[in-house]
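A protein chain is absent from this complex, but the other protein chains hold their places.
Which chain is which? They are A and B, in the order written, and residues in each are numbered from 1.
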Amino acid sequence: MWKGKGPGVFEEELGNLEQKLLLTTVEKAVAWAQGYSIWPATFGLACCAIEMMSIVTSRYDSARFGAEVFRSTPRQADLLIVSGRVAHKMAAPLRQIYDQMLEPKWVIAMGACASSGGMFNNYAVLQGVDKITPVDIHVPGCPPRPEALLEGIVRLQEKIHAGVPPAYEIRGVAT
Amino acid sequence: MTFEGVPGLVERKDEHDETTLVVDPARLVEACLHLRDVEGFRFLADITATDYLGWGARGVAGYYGTAAGRDLNLPGGLGAAAGSQGHARVPRPKAKRFSMNYHLLALRDGAPRVRVQVWLDDGEPVPTVIPVWPTADWHEREVWDLMGIHVEGHPNLQRILMDEDWEGHPLRKDYPIGGEPVRFSGEE
Partner (left out) sequence: MAIVERPQIYEGTHIPSPTPTILDVPAAIRESENLLQVNFGPNHPSTHGVLRLIVDLDGEEVVGLRAVVGYLHTGFEKNMELKTWWKAITYAPRIDYVSFQNNELVFVLAAEKLLAMEVPEKASLARTLFCELNRIHSHLVWLGTAALELGAISVFWYAFRERDLVLDLFELVGGTRLHTRYFQVGGLAEDIPEGFYPECRKFVEWMPKAINDYERLLTRNEIWLERTEGIGLLSADDAIALAQSGPVLRASGVDWDLRKASPYLSYGEMDFDVPVFDNGDVYDRYRVHMEEMRQSVRIIEQCCDRLEQMEGEPWITDDRKVVLPPREELHTSMESLIHHFKLVTEGFLVPEGEVYVAVESPRGELGCYVVSDGGPRPWRVKFRAPSLVALEATATLMRNALVADLIAIVGSLDTVMGEVDR
């Protein structure tokens, strides 16, 4: 995303993977299409949701990365951005929303609370959403800047284009 | 304001520019009706419960951050005006375990506020003040949910912030903080 930034470790590894994973042109084409049209689901929980709302605005504009609209129904969405702390009471609805999404689907854990419970190591907060859903990208920050979330989306796109399967396949869990 | 006519008044404390009226729990609703209708406190801002289990178990030492706190000539006494001069001190003991605090506000110039305080032991119920201020509904449910103080006469005393089938009352002092154990953090 930045000018003058050469390929880092992440990009090199993805480059290597691309040789091995995406074998056919059709697979490559499908991965290209999937990556450039990821539609997120509206799943704002807490403070990170406010920053997630601002990536749609004109200054940060996630539409230029393909995340054109936020779908309200998970059945039409590809990406679940868990933005905010997940209380134990909310864990069941969250899993239900995840289950309602159709494959292929990806999850971004946005912020410290979704990644690991954040500063709330207590009885009420789920210590990381990856305890109940498989997560593809963790975006650190409290809250992460909109640019950080966009970087997370871009890295997810790079993963998809490299042919890395979504997290539920890697971890072998039910979807 | 004198507050002498408040039914069930046990004690009146004036500290830190605030007035606290300690009231007998059996006459709480009468006292609240008096305060609302006669004194004009129509606005119930907040209902809070505090658990004083373990109060004073550790003495606290050091100087207080006020100019008076550093004055070696002031004897170590009570309240904010006196300092400890470096010695360990124990806070003033409380008679019972729980205090229920009702913060009231009168909608007049100067915004006069008063706190009605009721002291309870574990298991003692407190009457509902919904007949006086309807907004008490969710505050009392929260007190039941997080502190376990039973509110008598409440039409819908269910858990509000925790899951319906949660066991225990999290904000009590004998309820652990929970979460994942982290090494060297000192919190359990």
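Keep in mind that, in the parts below, a residue touches a chain if its C-beta (ideal position, glycine included) is under 8 Å from a C-beta of that chain, and two chains touch if they have at least 3 such contacts.
Since this is a predicted model, take the numbers as computed values, not measurements.
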item: Touching the absent chain when the full complex is considered, from A:A33, A:I50 or A:L102; value: A:I50
item: Absent-chain contact - pick from A:L102, A:M119 or A:V173; value: A:M119
item: Which residue of B:A95, B:A111 or B:V182 touches the chain not shown here; value: B:A111
item: Interface with the undisplayed chain - residues on chain A; value: 42-47, 49-51, 53-54, 57-59, 72, 84-85, 87, 89-90, 93-94, 97, 119-125, 142-143, 145
item: Where the unshown chain meets chain B, residue by residue; value: 15-18, 20, 25-26, 29-30, 33, 42-46, 48, 50-51, 55-56, 58, 60, 62-67, 69-70, 79-80, 89, 91-92, 101, 103, 105, 107-111, 113, 115, 125, 127-128, 130-131, 133-135, 137-139, 152-153, 155-156, 159-163, 170-171, 177-178, 187
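What we mean here is this: only the chains that are shown with their structure count from here on.
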item: Between chain A and chain B, centroid-to-centroid distance (C-alpha), Å; value: 44
item: Residue ranges of chain B touching chain A (in the complex, touch as defined); value: 162-163, 170, 175-180, 182, 185, 187
item: Complex interface listing, chain A residues touching chain B; value: 88-89, 117, 120-125, 127
